[in-house]
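Removed: one protein chain of the complex. Kept in place: all other protein chains.
Should a chain be cited, it is by its letter among A and B, assigned in written order, with residues numbered from 1 in that chain.
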Amino acid sequence: MNSKNLDLSKSKIQINRNTSLIIGILFFFLGIFDFCLNNFLGTNITSFLPRFINFFTPLIFGVIGLHFIRIEFSGIKFLDSLNKNINPSNFNAALSLCIIFLIIFSLPPLLNWFIFDANISGDTKEACTGGGACWVYIKVWFNRFMYGMYPNAEQWRINVTFVAVLAFMAAGFFVPAKFRNYLSLYYTLILPIISFILIYYLISGGSFGLEWVETGAWGGLSLTFIVSFFSLIFCFPIGMMLALGRRSDLPVVKYSSLSFIEFWRGVPLITVLFMSAVMFPMFLPDGTYVDKLIRVVVAITLFEAAYTAEVIRGGLQALPRGQYDAAKSLGMGYWKLHIFVILPQALKLVIPGIANTFLALVKDTPLIFVVGLLEVVGMLNLAKTNPEWLGFSMEGYVFAGIIFWIICYSMSKYSQKLELKYKTDR
Amino acid sequence: MKLKRILPQLLTLLFIVLIFGFFTMNAQENMDTRGIQFGFGFLTQEASFDIQFSLIDYDGSHSYARAYLVGLLNTLLVAFIGIILATLLGLIVGVARLSPNYLIRKTASFYIEFFRNVPLLLQIFFWYFAALRALPMPQDATLLLGSSFMTIKGLYTPAPIWTNFDIFFTTLIVAMILIFFFVKFAKKKQEQEGKQLPVLIISLAIFIGLPLLTFLVGGVDLSFSFPELRKMSQSSYTFDGGMGIPPELIALTLALTLYTATFIAENVRAGIQGIGKGQKEAAASIGLTPSQVLKLVIMPQALRIIIPPTTNQYLNLTKNSSLAAAIAYPDLVLVFAGTAMMQTGKAIEIVGITMATYLTISIAISLLMNWYNQRIAIKEK
């Protein structure tokens, strides 16, 4: 008797569940359909309702639909995961629907502008006939955006320099174990000198038969990288000295490091750049003129060194006191102790922090256009006002945004990977 | 032994003195050759230039010192609005990032990854030069919320006109003081007797009720002046009355909010995730409802983790507001280290004052945060 009742009720539940599922799916798709009609075709199947409710009918349909779909433990794997993720409650269902509608609303026009209505072939302004983006503009100006006003014929020099510097940086990973101890020395002293020589002789030129290109002509993305690399490479040793000074127990050293760090961390970068462009020349002897790019790089280096110092200090603090004591008990002096024992360990800890600082540095370089150095954003503004190409500012900004986004996103993902790797190491 | 300590310090001191001396000597010599005077006397001179947007009374006949004040107030205005909006947005996105709902979680993380990795300057440029420039002219403007207009010349909204504003304002302050003491009293009562007073409702009642009372008995009155279209020439119109918010301010605040909110959202997420699951389970096991758990157990601990880096972000927002110099928003850098410096030529004095101002703001916030950190630090046994 009982089992029969159970049987009956089970099948009743079965029937109820299936119908509710079907009703739910119907309403859900009705809601989406209504939204699409409203949005793309301008028609309204529920126009007989008052204005206010009319606006929300897609949402109402959708929520009703999802409410019916929400069956716990239905046994169908797809439905269960759907319910758990999108449909845990009515409120959540409404929010999910809003997001779905937003995607439907914005994706087609975006795709249209980006791809379907866009023009990419051709060489002049007339080639941009569609209503979408004019990628011809980017194509024509691409060289300028990448290399600034650097003469076209000499651009191979910039490429060669970058490849060489990257090679030298990566070389640190492949040295045999015998030389591992000297790695920190390599990165803080030798690499900056090599990079400086490379950039001076290759990019700037003037000797060995290479044409001299003045720094005012450097620009575009290559300038962004030059400034970032230089600043990073030079701010590293300075930051290290500052971090060590900050932790020292000699009062003069400690307080001067502290004031230096707090000063540079407390002022915005734009005032630092103004200082380097406008105030700095007054502080040099009459007649000596230092190139603007060098002044700007020095300013940015000192600025970033303060932030790097804080990051390194965090790493130094995280080391257990035991390391200091053990090294001292072996009779190592201050410098030996730091170079061979403390710094290698601390630097390994702070690599993610340094990567973050570098990321912030790359995001800060567009500011140098306020002092007249034309990196990517500056070149964009220049191209935007060229009389032949007026009115394409949107394409320019989107292009620059995409480039920066790719660079910064990949760097931040890489630094997250590094962080995980070095976390497990300890 | 003593020499080993004294020698490095002496060397450092010598080094610093040499560098400073070198710079100062050169500056002095250069200024003498050029015939430039070093001095702050220019601050009392007449400024002779107008500023587009100012919170206090200002026109060209006021001094440079007053222009500095206008710039400073504009900077603080952007910082204030930006901080409030960024915190709200950051809280929402941070909590959304932890939502069990897949779509909401993915949307939040898409927002964070997108706006965090595009440079702030580029975002400001996009909003100002591309987005807000595409708005219609005043005569073609669309009506927002019944009485506001969003045009290429700015956002025109109704402006409040107060009578007896000071009575209203003092009542507001009195209400806040009352709430502060009430909260303290409720907390003491909870610790002593274990009873909880409905603090939120009573505070809201005081905050809203008391000022509202002034409308009835205090003689306070509030009316609005609405923006009206006026024709200036055959093709250009403007709005009279109401409040006109310049597009420069809107673009700057929008970009700063969207950018800083990503960092605050990450901090909020780290804070909430940093609370061990054991806390939630223990709280539930003593019979607290989920909202009570959130209010009494999770949030206080999460705040301890969230607040220090968030204060850092507030500082960054204030410093980033100096980017207003790239669009025409008259903040401290544009007005003082831009226009005033170009008109007077006193580069060293002006850049020095600007840097000192930002430095003061940063150090003040740092000190405040250090004090707060020490107060709420968990006293470990």
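Things to note:
Convention: a contact is a pair of C-beta atoms (placed from the backbone, for glycine too) under 8 Å apart; a residue touches a chain by one contact, two chains touch by 3 or more.
We adopt the following convention: contacts and distances are computed from a predicted model.
This figure omits one chain of the complex; the name its UniProt record holds, of "Ferredoxin, 2Fe-2S", "Amino acid ABC transporter substrate-binding protein", "TonB-linked outer membrane protein, SusC/RagA family" or "Trehalose transport system permease protein SugA", is "Amino acid ABC transporter substrate-binding protein". When the omitted chain is restored, the residue from B:Y68, B:F129, B:F168 or B:Y358 that touches it is B:F129.
Among B:I152, B:V183, B:A270 or B:L359, only B:I152 touches the chain left out of the display. Of the options B:Q52, B:Q196, B:S223 or B:N370, the residue whose C-beta touches the omitted chain is B:Q52.
Those residues of subunit A that touch the chain absent from the view are 149, 214, 216, 277-278, 281-282, 284, 286-289, 292, 370-372, 381-382, 384-385, 387, 390-391.
Where subunit B meets the chain that is not shown, the touching residues are 30-31, 33-36, 48-52, 59-60, 129, 133, 137, 152-153, 230, 232-236, 238, 240, 247, 325-328, 334, 338-339, 341-345, 347.
Just so we're on the same page, only the chains that are shown with their structure count from here on.
Averaging C-alpha coordinates per chain places the centre of subunit A 24 Å away from that of subunit B.
Those residues of subunit A that touch subunit B in the complex are listed here as 84-86, 88, 92, 95-96, 99-100, 250-253, 256, 262-263, 265-271, 274-275, 278-279, 282-286, 362-367, 370, 377, 393-394, 397, 400-401, 404-405, 408-409, 412. Residues of subunit B touching subunit A in their complex: 5, 8-9, 12-13, 16, 23, 26-27, 29-31, 33, 99-104, 107, 113-114, 116-122, 125-126, 129-130, 319-320, 322-323, 325-326, 333, 337, 341, 347-348, 351, 354-355, 358-359, 361-363, 366.
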